[in-house]
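The other protein chains are all here in position, but one chain of the complex has been omitted.
Going in written order, the chains are labelled A, B and C, and every chain counts its residues from 1.
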Amino acid sequence: MIVSLQPDIQPTEIQKINSLLMEHSWKVTEVLTQRGRYLVGLGSSEIDIRRVGILPGVKDVHRVKDAYKLVSREWKVHPTTIDLGSGIKIHEGECAIMAGPCSIEGQEQAEVIADLLVSQGVSIMRGGAFKPRSSPYSFRGMGLEGLKIFYDVARSRGLKVISEVLEISQIEEMYDYIDIYQVGTRNSQNFSLLHELGRVDKPVLIKRGMSGTLEELLQSAEYVFSNGNENLILCERGIRTFEKAYRNTLDLNAVPVLKEKSHLPVVVDPSHGIGVRRFVEPLTLAAVMAGADGVLLEIHPKPEEAASDGAQTLNFEESARLFDGIRRTVNLRKELELVA
Amino acid sequence: MIVSLQPDIQPTEIQKINSLLMEHSWKVTEVLTQRGRYLVGLGSSEIDIRRVGILPGVKDVHRVKDAYKLVSREWKVHPTTIDLGSGIKIHEGECAIMAGPCSIEGQEQAEVIADLLVSQGVSIMRGGAFKPRSSPYSFRGMGLEGLKIFYDVARSRGLKVISEVLEISQIEEMYDYIDIYQVGTRNSQNFSLLHELGRVDKPVLIKRGMSGTLEELLQSAEYVFSNGNENLILCERGIRTFEKAYRNTLDLNAVPVLKEKSHLPVVVDPSHGIGVRRFVEPLTLAAVMAGADGVLLEIHPKPEEAASDGAQTLNFEESARLFDGIRRTVNLRKELELVA
Amino acid sequence: MIVSLQPDIQPTEIQKINSLLMEHSWKVTEVLTQRGRYLVGLGSSEIDIRRVGILPGVKDVHRVKDAYKLVSREWKVHPTTIDLGSGIKIHEGECAIMAGPCSIEGQEQAEVIADLLVSQGVSIMRGGAFKPRSSPYSFRGMGLEGLKIFYDVARSRGLKVISEVLEISQIEEMYDYIDIYQVGTRNSQNFSLLHELGRVDKPVLIKRGMSGTLEELLQSAEYVFSNGNENLILCERGIRTFEKAYRNTLDLNAVPVLKEKSHLPVVVDPSHGIGVRRFVEPLTLAAVMAGADGVLLEIHPKPEEAASDGAQTLNFEESARLFDGIRRTVNLRKELELVA
Partner (left out) sequence: MIVSLQPDIQPTEIQKINSLLMEHSWKVTEVLTQRGRYLVGLGSSEIDIRRVGILPGVKDVHRVKDAYKLVSREWKVHPTTIDLGSGIKIHEGECAIMAGPCSIEGQEQAEVIADLLVSQGVSIMRGGAFKPRSSPYSFRGMGLEGLKIFYDVARSRGLKVISEVLEISQIEEMYDYIDIYQVGTRNSQNFSLLHELGRVDKPVLIKRGMSGTLEELLQSAEYVFSNGNENLILCERGIRTFEKAYRNTLDLNAVPVLKEKSHLPVVVDPSHGIGVRRFVEPLTLAAVMAGADGVLLEIHPKPEEAASDGAQTLNFEESARLFDGIRRTVNLRKELELVA
């Protein structure tokens, strides 16, 4: 059960709702986000929600049977819009493009990519400053200095930046140089990190774990939301299966299913989802037809020389062709009224 | 290595090629199909293929590094067209629709479905007569009698029929009442059945095993091809993963990868691939954008009353809407020049 | 629900039970096996089983909630013993050893292996005559001729033989040269084959599918049982996972769980379960401690020269050492009263 509260509700009024629910053996968690104030109730005993709804200070009450609550579409049927400012948004019905290099490599690289994005009408640039690498001996990214360069290049061109955060201490460090925090697949259930991201007033994109269920991804989002941050994006990026012909197995089933379960936008990362450059185009367009609200793409002026993930990275010609394809596919999706 | 032979090659000439290859420690298998005559060589030692190419009776020679040979695109770069007669074909560049009930239930059901297909311009009707069921106590289909009814209804309307074959003895039984034999996911490595299907002069569609690799699927196709039948179709139908939110996980990565590896047409079964009716539409259109040469769809006038698989079956209104969507998506795919 | 019937029950009496159950919307299947006569009821409506129990001709009645029925331990709490004659048995509390080559290669090979088994007190010899191979170009076994040689060698030394059957037509062919039919992992859901094996009066060992659930394995056994053959053995042989360090992932969880779910003996194939010769010993002994009623082992006088699967095959010294280890582990298992 989710009880939305009036902003000016009095502590004694909250206490009253709490008491009523606890009488019925419900466990209650108070949630205060940047947008609202809620009581999240967990329980199974019968209770007439109208008895809660008429209490002073209550805006409305919804039953939510899912194990996750605040991210569930049972409660909030209208899809969430992530507003990045300057008219740049991620939301149902469109397909936001977030493109850029796997690793930030320096000023010049950032500039040529940013220029391409601007020329192609793409508004969000992705790039890794802190890289999670399986081996401690691999290149772990340029770090904060790289991010600062990247952000300056982006901001001077009106682009927004998304980049991965690996640990709690980086949240504050990165704050001034980022528009969306990305939580990678290996940190999909790093609950300490997710909890802290609840305190931040910038959007968070959470990737599904390598073998994470949709339920787990939604619970990870619930961690952030219930600690204060409602600006969340879910991301399918391929799961781990027995098949060895590709790096990961992109699971497009997840797209319409996540969108039905949650009001949060759902984006897809086809670059990691298949991991092979020449197949990124068809899988990206497939993701759009499956209903993706956005895509994350790895691009580079010279993929062969990229500091990481070159094998799944598009060059500029391929990128431009794909951006055009995405837009035309979104148009078809609208004509077919596939996504509300 | 694949050596294509002239149709009129003499036994002594074949012997000569054999000898040359065996001298170089290559193992040779003679293959005679309904379309051609080949020698398939397995080996690793160096040999100048021009020495083979100039021998009498040899049409051409190709190196094929893949473990599968005759189904490989390394050898045959032009895609295979499955010609069902009456102008009905399955091939790269288009998207053949194969639709119908999971189980054949009788004359009336067959008629209303056939009429829908005809009215919608769909040319291939699917329907199960012999049903593989996990439990011996479940409905196992109407059998041959059902197939006969189904085929009569289809033929009288100009439709082609695809239906699943479960065992060797059914190959002959079904022969007069079928246009495409379907090998189901549980028989994907039933090599005895595949071998026998090599003797038949009708196309065979092979579904990927529940946890079958692409390599295994291609080797299964190689079984049929090397025993004589070149008319083969590969089918992705969802794999088994840890995710419990859907029946199977549709693997659209498989589509472009299979098409690169093989010259055979690749079709997708989104009904089984996600197993939830309301998500069949977006996944089908995603499959088309991923490059599918065809789709298999479960439809029924009253899905709620279907003898099997009702939960993933579309009603007529949904079907008509989806057929239209498929065609418009294929058009976009052509405009974008995604598939040659 | 399972209703055990008296052997001399009259058709009218069966009809009466049927009617009573059908009145309560239960679906009834009559099962006649080589050992008994049963009615298997599927339904969910409430019915007092004592009303069935007192009907003439009824031996006893049990509720069985599992989806599989006759193989369930809910009904038959005493474990099934497979009696191969000459005092050779497979049953709970002991650990039958079934050892031999992956592929039968000829008289001499059969003799040296049989001699080893006899000298080591092992009573059951395994060996493949018909080999399911992923590629049509691989060695597919010596066929029936090989099996005849193998069986003669075994019988002359008092050994029993287990060998894989691939298709229905082989059931009769193999009948005189075999003591246990083995159904391989790729045929684990070949329902036509399973159905036909129900007619045979020799034991059948069914391997779990590569990605088969325990529930599916039990349903496959139910196919054989419900068509007449109660002499069944379940076999865990490793499942397919994302891990690439070994051929398969042996799932020893399956052993105690299958034994709780079913009255059938459960054996383990560690050779395929890990696929690496030097690890077969620890995994075999682990399987024994997990509760296995038997093990299937690949052994060969010269594993390096084996026609197939040499990489997971033990030589004679390793075999003798392992047979001894198995026996001592079974003794410890008895002392610890791990298995009833």
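Note that in this section contacts are C-beta pairs under 8 Å (C-beta built on N, C-alpha and C of every residue); 3 or more make two chains touch, one makes a residue touch a chain.
As the structure is a computational prediction, the values presented were derived from the model and not from experiment.
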For the chain not shown, touching visible partners are A, B, C
Missing-chain contact, candidates A:12, A:45 or A:135, resolves to A:135
In the whole complex, of A:74, A:152 or A:216, the residue touching the missing chain would be A:216
Which of B:134, B:170, B:241 or B:271 touches the missing chain? It is B:241
Residues on subunit C facing the left-out chain by the touch rule are 211, 213-215, 239, 241-246, 249-257, 260, 273-274, 276, 278-279, 281-283, 285-291, 325, 328-329, 332, 335-336, 338
Residue positions on subunit B contacting the omitted chain are 211, 240-242, 244
Note that subunit A touches the chain not displayed via residues 27, 29, 40, 42, 67-69, 132-137, 166-169, 186-187, 189-193, 195, 209-211, 215-216, 219, 222-223, 226-227, 240
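Everything below uses one rule, namely that only the chains that are shown with their structure count from here on.
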Among line, ring, star, complete and other, the chain touch graph is complete
Min distance from chain CA centroid to global CA centroid: chain B
Between the Cα centroids of subunit A and subunit C the separation in whole angstrom comes to 49
Between subunit B and subunit C, the Cα-mean centres are separated in Å by 33
Subunit A residues touching 2+ other chains are 211, 241-242, 244
